[in-house]
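Of the protein chains in this complex, one is absent; all others appear in place.
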Amino acid sequence: MSRTPSLNLLVLAFLLSVAAVSGCSDSAFNTSFVYSAGTLDLMPEAQNGTKDIDGVKALLDKRFGDPQHLEAWLKMPVDFGGTMTTVGEMTTAENGIPVVKLDVEEGKSLPEKAGSIQFVSGACAGETVEISGWNAETGEATLAVVPSQSVASGDICFVDGGTVIQSGRVLYMRHCSHCHGTSGDGNGPTARYLTPKPRDYRNGVFKFTSTNDMSKAAREDVLRVVKYGIPGTYMPSFLLMTDEEHHAIVEYVRFLTLRGEFERKLVAELSSDYSKAALDSRLKDEKKADILKELNEFLADDLKESANSLGDELAEIWATSDSEGALVVPSITRIPDSSESRRRGRELYLSKALNCADCHGIDGAGNGPQTIAFEKNPTTSELYNEPGLHDVWDNLNQPRNLQLGMYRGGRRPIDLFRRIHAGIKGSRMPSFKNTPHEDIWNIVNYILSVPFETEPGGTGIAPSAAAAATVTAPPAN
Amino acid sequence: MNQVTFPTTEDGLKDFMKIVSLFAILGSILILPGCGRVPDFGGGAGVVPDVTFVTGDSEAAVEAPTETNETASNEAASSGAAGTFSGKVVMTGAVTPLPPLIGKGAEVKDKEVCAAHEVANEKLVLGPGNAVQNVFIYLNKAPKGGKPLEVPAEPFLFDQKNCQFHPHCAIVPVGQLVKVLSGDPIAHNTHTNPNKNPSVNSLVGANDREGKVSFTYKKAEPTPFNITCDFHGWMNARQLAIDHPYAALTDENGSFTIPDLPAGKHAFIVWHEGADGGYVERKFEVEIKSGETTKMQIDYPADRFKL
Partner (left out) sequence: MKKFWALFFFFWPTVAIYACLIAPSRGWWFPGPPMSRTGVQIDGLFYLILIIVTITFVGTQYALGYVLWKGATKEPGSKAVFSHGSHKLEIMWTIVPSFVLVFISLSQLDVLAEIRVISSFPKDAGKPATKVAEVMARQFEWRIRYPKPGTELTTEPSPEDLYYVNELHVPTGKPVVINLRTQDVQHAFFAPQLRVKQDAVPGLVIPVWFDIKEVGEYDLVCAELCGWGHFKMKARIVAQSQGSVDKYLKQLEAEQNEDGTKAESAEE
């Protein structure tokens, strides 16, 4: 029949639906981790390696994977989920169904329910086998399928391994990735509209911590931020999630942070000699073939070996940051708030020895002389484009306006104490750890009074408006 | 041309109904599979990833070669199979000395302290005959047969006076305690920016002669790094953390000496903060003969100096 308008429409509809359906393939929606600018600045041969030698990208991917297939590097101080056990023995019943008896460490117990076993060492390393029957007391797991290789006694395996990190990734992609990015690089789709920018975890630096200036962030700090948000920024509070969800997100954030830091450490080993800029300057004196030979030797011998020790370094510093020893604990209880304490705090604030007013301004408005000075990037020694203070991510990061009463890291006296004592990591706020704790408390009392000052730079609220005593009763938990 | 109007005849209506029903069928094919399921087309938020465990020590630990070499190296060093490398770094070509960084009494922050004297620009410090001070000469890695690093027990004192760091350049062994002192009645904050070590950013108290701020480098750095003061942006110093003793800094005559080098060929890194990219030479090759001192002059072309 002739091509009537209705037939044209029909053909169009058919073609469109074919096009739409064909897009719904598995790989169409795959996400991937990005590589840092440092990695991409290396010579391509250093990034990619050769067929037999792992380059930076391969070393990283083998230990952390991609978002669809995560690798859980046991060295990392991340709770991947599941219980680690060893195989006691594996027997095969007459009907061919394999049963594995698991030994568990002293003091640990097996979970009540179990869905799968991941073999970590031995012939079956890397395999996941479903459990069809589980007996928590005896530790016997009836497997749904026969493992492809033989399972020996002493093989390490996980029961329901990876559940925390799996749930963490799903939650992270749903709630966090649009700002913080798939790889935690602070460059998700909405990040371009936000000031301050979302955190880029890959430096391993978190600003609002409870630990001392040389430690990383504790789990508790990341958990606090997830639960209560950061007022004054776009980070909202996720209080209404359950505790398991909080835990999963915190662990996945740590996973991304460790991945980013490991990548930085690998790049630090290579960048001085094998970055693109270094290559250009070396080509003036050396031949490319020699440089490549040197690079391959380095990758094959040194870097491969140091990957493990770099991992150990990371594991150690992050594990110590989580311990009690890293916590900043004042040596004296808070000096009660009083106009005397605030006056002393203001004196300290203005003193040349502490220099607070230089950045935070004479009235605490965050407009000190440093905020209009041009400063140099400490690593490249070049001036920044705009005046003011910057952070380690090269974003403009001006000092806090204390008159607003908006405290990003928390408004408890201990939070302010910690900001002063340990500084704010990644920013220009230095650590004042050698200042006597009485002085720090006086400054804290002054800071808390700044939003309520009757005149800027004044002496604080009139004494008659009762400065409240610190609550001394223990919390009614 | 092909005007789409609502069909009015019986036939037209039949066609129309056919189209409507086809659209309905196609639409349901596209939409209905999504009903009642979280869409998980393969990637994105809905997908639950699979997790594979990687053990900590998947690669067999390689025998650290330095251990076996140390015993051999001690013998080598004590048996005299070592030489000395000494020399001078001289800038060649037309050199314009740098003007002072801060004049006396200039309008800078805390000028009573920071502009009390004239502050020279320490980026290029020249001695007699255009000898260059503060050039780092060092080996990338400990050489085979070299002697181990002796870490001094006393701390390295890193001072600042009149808003200038003293010394401007230093080589600090890994493991030695660095104490930051201040001879100024104002606050400074010392901010280190190493590549492989953790960075330190701490307030240094006024007139702190005890060195309450102290730290230790745990790893060797590939190149000297910058130490700044955030309060006084012009203040900076360079330090190199090393894990072997084969490094030297040129003095006011541009001279340096590196003793006890194992015999053989060595490639030294020659580094100066003013050079473009920092490297004056990436591989300065020297042949060391045992028992002898190899004296060489290292030329630093003026065009490699970047202001």
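Every chain is named by a letter (A and B) in the order it is written, and numbering of its residues begins at 1.
Following the convention adopted for this analysis, contacts are C-beta pairs under 8 Å (C-beta built on N, C-alpha and C of every residue); 3 or more make two chains touch, one makes a residue touch a chain.
The model shown is predicted, which means the values in this text are computed figures rather than measured ones.
Visitor: Out of all the chains shown, which come into contact with the hidden one?
Guide: A
Visitor: Out of A:Asp41, A:Asp66 or A:Glu220, which is the one that touches the chain we can't see?
Guide: Of all options in A:Asp41, A:Asp66 or A:Glu220, contact with the hidden chain holds for A:Glu220.
Visitor: Any idea which of A:Val11, A:Ala37, A:Ala152 or A:Leu239 touches the chain not displayed?
Guide: A:Leu239
Visitor: So which of A:Asn8, A:Ser132, A:Ser309 or A:Thr333 would be touching the chain we can't see?
Guide: Reading the full complex, the residue touching the unseen chain is A:Thr333.
Visitor: In the complete assembly, which of A:Gly133, A:Pro369 or A:Gly405 touches the absent chain?
Guide: Checking each option in A:Gly133, A:Pro369 or A:Gly405, the one touching the absent chain turns out to be A:Gly405.
Visitor: Which residue, A:Gly38, A:Gly88 or A:Pro231, contacts the hidden chain when the whole complex is considered?
Guide: Of the candidates A:Gly38, A:Gly88 or A:Pro231, A:Pro231 is in touch with the missing chain.
Visitor: Of the residues in chain A, which ones touch the absent chain?
Guide: Against the left-out chain, chain A lists 175, 178, 190, 210, 220, 224, 228-229, 231, 234, 236-237, 239-240, 328-330, 332-334, 405, 411-414, 417-418, 441, 448-449, 451-452, 461, 468, 470-471, 473-477.
The working rule: only the chains that are shown with their structure count from here on.
Visitor: On a C-alpha centroid basis, what's the spacing between chain A and chain B, in Å?
Guide: Chain centres of chain A and chain B, defined by C-alpha means, are spaced 23 Å apart.
Visitor: Along chain B, where are the residues that touch chain A in the complex?
Guide: My answer: residues 2-4, 15-16, 18-19, 22-23, 26, 29-30, 41-57, 59, 61-62, 109-110, 140, 185-187, 189, 191, 193, 195-196, 198, 200-203, 205-206, 208, 212-213, 215, 222-223, 225-226, 228, 230-231, 233, 236, 277, 279, 282-283.
Visitor: Spell out the part of chain A that touches chain B in their complex, as residue ranges.
Guide: By the definition above, chain A touches chain B via 4-6, 8-10, 13-14, 17, 20-21, 24-31, 62-63, 65, 67-75, 80, 118, 120-121, 125-126, 128, 156, 158, 161-162, 165-167, 169-170, 173-174, 177, 213-214, 265, 268, 271-273, 277-278, 281-282, 285-286, 301, 304-305, 307-308, 311, 317, 352-355, 358, 369-370, 373-376, 378-379, 381, 389, 423, 428, 430-435.
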